[in-house]
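In what follows, a single structure is set out as structure tokens and then discussed.
The chains shown are only part of the set, and none of them has been moved.
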Amino acid sequence: MTKTTSGNFFEDFEIGQVIRHATPRTVTTGDVALYTALYGSRFAVQSSDAFAEGLGYDRAPIDDLLTFHIVFGKTVPDISLNAVANLGYAGGRFLSPVYPGDTLSAVSEIIGKKENSNGKTGVVYVRSTGYTAEGTEVLDYVRWVMVRKRDETSPAPIPVVPELPESLDPISLGNAVPLLNQSAWDDDLAGSHFRFSDYAKGEKIDHVDGMTVEEAEHQLATRLYQNTAKVHFNQHTEGQGRFGARLIYGGHVISLARALSYNGLANAFHIAAINGGRHVAPLFAGDTVYAWSEVLDTAEIEGRRDVGALRLRLVATKNRPCAGFPLKDTEGKYQPDVILDFDYWALMPK
Amino acid sequence: MTKTTSGNFFEDFEIGQVIRHATPRTVTTGDVALYTALYGSRFAVQSSDAFAEGLGYDRAPIDDLLTFHIVFGKTVPDISLNAVANLGYAGGRFLSPVYPGDTLSAVSEIIGKKENSNGKTGVVYVRSTGYTAEGTEVLDYVRWVMVRKRDETSPAPIPVVPELPESLDPISLGNAVPLLNQSAWDDDLAGSHFRFSDYAKGEKIDHVDGMTVEEAEHQLATRLYQNTAKVHFNQHTEGQGRFGARLIYGGHVISLARALSYNGLANAFHIAAINGGRHVAPLFAGDTVYAWSEVLDTAEIEGRRDVGALRLRLVATKNRPCAGFPLKDTEGKYQPDVILDFDYWALMPK
């Protein structure tokens, strides 16, 4: 019997199965510094203890996506080591601020599975929850992945496909943000004078800048998240694989695009929910990432006068500036240089 | 109206204008670790809490150049996003030690501007000040940059060129260093038995070692400083630009040269002032940086018996060892492999 984990295959997942993932991880200011070095993020709340404390936080919370990546990374050895593709996200909620010193763990429940018609793979739906050592839930989200079958002759299970929300209800937003002392919000320090009321549904913003990704960078990032998916790290095998190159972790793209979005959305300080997301095309080292955003909706949050919510579509491209807001072609298919279509709720001070 | 910042052009700056920069930044031991990983710096005061505490510091202060880069980085989106060149520095003073936990912000005043004869660009002079959340000034310095005009037909302003000191007066040095408990200075741990009195004006030191720079390294560094200048990050555009490659942030060169200078100047533990500095030629990934120093002057600091000041010229080259102390040719022009000519006051224990 081998002591080595080779990951789960499609047949190994059962509806209702709960998996407690290894390895608990204490988040530190070291992680925060690396996150800044990897993406150049400039949102004031996450960058400055003084700014955050003035608003009512205990100190600067870590970037929401750092929380996401760490929780996601824990699920990889059990959920997606044999994944062919990470198909999508839905229903992601940020439930509590995470501070340096907090220890994050993750647990997942299998909530759906459906074999593909080719009989070789299937789709597994998983709800994963990140929580602290004290038991506080900080994040939950659903993702679905295409996983290989161990044995192509094994019978197809009865398909179970969970009903997933197209977007989170605004009432569910803001749990990870204390009631803000609005007078402490300094637009100069935050980097923009545009507040919640300055944004309108349908508005599109080109984030202008581009960022070229190096192999060392995405490997450092993905290891920082203790994400072990083989495709990101092994040129010896991936060089002979379907792409001929290491595939960059999709979350790296989300973080790059989010950091680029500061230019135009500097006051969108918090990701309150992930409505959905798709990695439309792969990214490789040497490519340059650009991004643009569309305001899909704006919403008040019941009981809160300090912040409003913007539903944003964040689109990333590779090697293509976004002044023309590239997305889909006339047949409704993604244009070839679009790599990410990400739908989230951001909070912004009023 | 766009919500995206495209930076200021020559016409946008007014004499006396004060700009409060985004984003405040809490410095942490994570930044210190990254700084060590990026440059391999070995000065004992910045490396060891125990060493620093024995001398009279609260704990190990962060590297002076880390303070400089973070303050500089904040000024970029407002001052030099449309800069053609960062022409020089003068009058830089380190005013207070910076410790992990301090939050740094920056403010700049426009103190001069002068259009170039080509009518396309102009030089803007800026005094920038870095300060903590408690209001303590930690650094100020002047730099001047060549900036594009938005409109080449706009009239030239009346030229204002500030008078800048050729060097800082020794009496202004040492504000960022507590009175040292000299008996705690351990030469073995510091790495050299050469103290202040062992150095003489005119002495030249070859720092011997060379360091090759990778794209991932300078990008990580420059993002760590939240410096957003496009030329450092975007191969998609820079590959078609004047150099065909991403330009490495000039401050990265200063930090590399300073770290190399440990071999020969191990007890020069603190940069007290930046008299001047010029980035003579660009550096690109794959190049190897070497450095040498010349003692331009030595000075006592009034009221201090613990430390003396060395005025040092720090010269960096690319792909050329410095045993011959390369600098200028017979016509007074910099030799082509010289990339940095940096003039600073360092403190050294007596």
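Letters A and B mark the chains in the order given here, with residues in each chain numbered from 1 onward.
Here is the rule we go by: a residue touches a chain if its C-beta (ideal position, glycine included) is under 8 Å from a C-beta of that chain, and two chains touch if they have at least 3 such contacts.
Model, not experiment: these values are computed from the prediction.
Peer 1: Since every chain here shares one sequence and 2 of them are in place, how many copies does the full complex have in this file?
Peer 2: 3
Definition applied: only the chains that are shown with their structure count from here on.
Peer 1: Fit chain A to chain B on CA atoms, both being copies of the same sequence, and give the resulting rotation angle in degrees, nearest 5.
Peer 2: C-alpha superposition angle, chain A on chain B: 120 degrees.
Peer 1: Whole-Å distance, chain A centre to chain B centre, using C-alpha means?
Peer 2: Here chain A and chain B have centroids separated by 36 Å.
Peer 1: Going by the contact rule at the top, pick out the chain A residues touching chain B in the complex.
Peer 2: Spelled out, the residues of chain A in touch with chain B are 28-34, 36-40, 42-44, 47-51, 60, 188-192, 194, 198-199, 205-212, 214-217, 220, 263-266, 286, 288, 319.
Peer 1: Once bound in the complex, which stretches of chain B touch chain A?
Peer 2: 2-6, 20-26, 28-31, 33-34, 77, 100-101, 103, 105, 133, 214-217, 219-224, 226-228, 230, 233-237, 246
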